[in-house]
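Only a single protein chain was left out; the remaining protein chains are all shown in position.
Let's look at chain A:
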Amino acid sequence: MDDVADTVRRLCIEANHELRGDHVDALRRARDREQSPIGQEVLDRLLANAEVSAREQIAFCQDTGYAVCFLEIGQDVHFTGGSLAAALDRGVADGYREGYLRASLVRSPVDRTNTGDNTPAMVHYDLVEGDGVRLTLLVKGAGCDNMSALRMLTPAAGVAGMKRFVVETIEAAGPSASPPVTVGIGMGGTFDRAAVLAKKALTREPTGSPSPVPELAELEAELVDAIDATGIGPAGFGGTVTTVAVHVEAYPTHIAAFPVALNLDCHSHRVRTVTL
């Protein structure tokens, strides 16, 4: 368990100080596509911020977020040395303290006392075949999480209704989601399954790589265009680039259902994946 805690500690510090290289590349491509002078200036500053953050070890966003962990655990794995959940929390607490990261979690929506160490981690477990463990840490800011949404569409609303819902949600979020955003969409499953799929979709690597499913890849490209067409632009000041990537995941669902969840991530897209 010490290995788990130490890995989480290291990932919390790394993810908050160094943007993943492929995400920096996505921001550079956004800079090349952006036509508004203010939008270009915003993207230049985001890129400069990423450099200063890594060099000076100052978190690149003050909202150092929720520590969301996705764990894919091989069914032949046996953990030793205590509780896995406790090890994840210890890693978060150590990483946030050592990394000078902000403790942003409160005990409950009603008792808003800060937990003091950014725990608990928000953990999703998946049991898979084999004997490996894959851990993805997503540092999730609240500003963009607050602007996310879920809707239970009808089958009749279809893909057209889904696209309208996505664009409406992003227009309502506007500058508050800190564009250019990464968009995670989970379609299908149940109410809860769609939301988890949407969050996990954000972690796809590299940022902006298309879905292996051709019809989803086509939908992703159409959504990028529809979102950019809103004109919201970098930081919401107006421009031609509002999203750097749309990642769509789909899952079997009910004959009566078309759940769609949309999880937004801000320009500070902080993700790390490792195999333990």
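Criterion: a contact is a pair of C-beta atoms (placed from the backbone, for glycine too) under 8 Å apart; a residue touches a chain by one contact, two chains touch by 3 or more; residues count from 1.
Throughout what follows, contacts and distances are computed from a predicted model.
Peer 1: One chain isn't displayed here; going by UniProt, is it "ABC transporter permease", "FAD-binding PCMH-type domain-containing protein", "Fumarate hydratase subunit beta" or "1-acyl-sn-glycerol-3-phosphate acyltransferase"?
Peer 2: "Fumarate hydratase subunit beta"
Peer 1: Just to verify: which one of A:8, A:67, A:87 or A:101 makes contact with the chain not shown?
Peer 2: The single option touching the absent chain is A:101.
Peer 1: Please pick, from A:11, A:24 or A:42, the residue that touches the omitted chain in the full complex.
Peer 2: Looking across A:11, A:24 or A:42, the contact with the absent chain belongs to A:42.
Peer 1: Any idea which of A:74, A:161 or A:238 touches the chain not displayed?
Peer 2: Going through A:74, A:161 or A:238 one by one, A:238 is the residue touching the chain not shown.
Peer 1: Which residue from A:52, A:85 or A:213 sits in contact with the chain not drawn here?
Peer 2: Final answer for the missing-chain contact: A:52.
Peer 1: Could you tell which one of A:74, A:161 or A:174 touches the chain left off the display?
Peer 2: A:174
Peer 1: Touching the missing chain, which residues of chain A?
Peer 2: These residues of chain A touch the chain that is not shown: 35-36, 38-39, 41-42, 45-46, 48-49, 52-53, 56-64, 100-104, 112, 114, 143, 146, 174-176, 178, 222, 225-226, 229-233, 235-240, 266-268.
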